[in-house]
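In what follows, a single structure is set out as structure tokens and then discussed.
Every protein chain but one is kept in place in this view of the complex.
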Amino acid sequence: MSQANREITISILKYDPQDKTVEPRFVDYKLEETPGMTLFIALNSIRSNQDADLSYDFVCRAGICGSCGMVVNGKPVLACRTLTSTYPEGVITLLPMPAFELIKDLSVNTGKWMDEMSKRVESWIVTNEETDISKVEAKVEPKVAEEVFELDRCIECGLCLASCATKLMRPNFVGAVGLNRVARFQMDPHDQRTDEDFYELIGDDDGVFGCMSLLGCEDHCPKNLPLQNKIAYMRRKMVSVK
Amino acid sequence: MNTTKSSNMGMKKSRMPARLDYFQSGSGLILGLFMWGHMLMVSSILVSKDFMYSVTKFFEGSFLFEGGAPILVSGFAFFIFVVFIVHAFLGMRKLPANYKQYKVIKETSSTLNHEDTKLWFIQAFTGFAMFFLGSIHIYIIMTNPDQIGPYASADRIWSGWMWPLFILLLLAVEFHGTIGLYRLCVKWGWFDGEDPRKTRKTLKKVKNYLTWFFLILGFTTLGAYMKIGYDHRHNVGERYVPSTAMVYQIDKVEVA
């Protein structure tokens, strides 16, 4: 416990698109590293003690809400789950995530993109069946429920988009997050949509056929979703649609 | 309440993107596997000039017609050429469409420091290069089907100054091809099985071994042709005459 704490430098790209008088610039902040310090703790300390005008987004600070994606030393990560001690050089560079509209400094508008994506892939149960909620629920094979849950774990953090060069080149690409969402509903027994219906949503080069299998998504997803496997699954389903 | 909603009522979305994706992979698969075969054939020179000669003759259909018919090679080359062009055009859709996109993918693949993204960048770059390099080579082969053989090929490589082109083409095709086949597997989830992540690691390993294998084989072969071509530089145009025993043997096998 009593080892001397080292000093770390956090270098942040600051830019306020609404304030054209100041160019984007890197600002270095030096602070003492405390045991178990995450970027959440570090950034809050910077805001309270050094720069009250620093913008970033945290909500749950526990790796479950998907708010805090940023690019740390080149890699998109959830900042709240990132310990400063994982960078032995003691220099940490923070950039806002690409792929999203920049709000200010490290804050990007993931919510807007995700809502549009959800509407675009109709990310909800579609069925003509009315459920009588006073009656016993429909049975679901436990294995199937588990598989759907596995895909439902996506937290819309957007790291898969920030690490997908395809998405960065082609802003209209729906990304792994969208394809995963479709796979999720495709597998859900409550959803009555057919593969033809799903083809209408993702059967084009902005959809599943736009994915170039770069697998940045798979390798950066903080929830370890089986994205490669599920995109492949959707691709097979979609090419076999008559 | 819960009516089935569809983005464009009644109008069915074109199936074309699905077909194009399918054809791109199909053409890639044909080319990728063809290149394995191709490399093994071309490297027959490493065994002996005779062997290479027989292989050539075999592909000219010597087991059907006496002496073989080079037109067969032309035909086959034409087929590959078509696949090649189709693949190239399908592939080109995926290449960066403008400088801005190029910069994005280039920067991402370096700052992200992510292997598979870098691999794609290599693939795109080599694909683009092959559009030129490969076309030249296939065009030459297609139009000169009779000029394949231990001396003819070696002369073309050395005295015809094809070797610089082949160095580039060899690098390009081996990287592009093995990465492409790896990508095909992950793209369609072919061998995913129970544990797709483990499969991917294995595939990556196999890919790396294959790249090394074909590069070493290719460059040794190229070296052999260059050596023969250099030794043969004063007799360009002369055709190789095989030792009869060899032909006999091969013929016998084929006839049987």
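We call the chains A and B, going by the order they appear; numbering starts again at 1 in every chain.
As a working rule, a contact is a pair of C-beta atoms (placed from the backbone, for glycine too) under 8 Å apart; a residue touches a chain by one contact, two chains touch by 3 or more.
Convention: contacts and distances are computed from a predicted model.
J.: One chain of this complex is not shown here; going by its UniProt record, which of these names is it: "Glutaconate CoA-transferase subunit B", "Fumarate reductase flavoprotein subunit", "tRNA N6-adenosine threonylcarbamoyltransferase" or "Pyrroloquinoline quinone biosynthesis protein D"?
T.: Going by its UniProt entry, the chain not pictured is "Fumarate reductase flavoprotein subunit".
J.: For the chain that's not shown, point to the residue among A:Ile10, A:Met97 or A:Met114 touching it.
T.: Checking each option in A:Ile10, A:Met97 or A:Met114, the one touching the absent chain turns out to be A:Met114.
J.: Considering the whole complex, which of A:Leu31, A:Val71, A:Ile103 or A:Ala165 touches the chain not shown?
T.: A:Ile103
J.: Among A:Ile92, A:Ile155 or A:Ile202, which residue is in touch with the absent chain?
T.: Only one listed residue reaches the unshown chain, and that is A:Ile155.
J.: Which residue numbers on chain A touch the omitted chain?
T.: 1, 16, 18-19, 34-36, 38, 40-41, 47-49, 52-55, 57-67, 81, 83, 85, 103-104, 107, 109-112, 114-115, 118-119, 122-125, 127, 131, 133-142, 145-146, 148-149, 152-153, 155-156, 185, 188, 190-191
Throughout what follows, only the chains that are shown with their structure count from here on.
J.: List the centre-to-centre spacing of chain A and chain B in whole Å, with centres computed as mean CA coordinates.
T.: Averaging C-alpha atoms per chain gives centres 38 Å apart.
J.: Using the touch definition up top, name the residues of chain B that touch chain A in the complex.
T.: For this pair, the touching residues of chain B are 1-8, 12-15, 17-22, 93-94, 96, 101, 104-105, 108-109, 111-114, 116-117, 120-121, 183, 186-189, 192, 196-197, 200.
J.: Quick check: in the complex, which residue numbers of chain A touch chain B?
T.: 74-76, 98, 122, 125-130, 163, 165, 168-170, 192-193, 196-197, 199-201, 203-205, 207, 209, 211-216, 219-220, 226, 228-229, 232-233, 235-236, 238-239, 241-242
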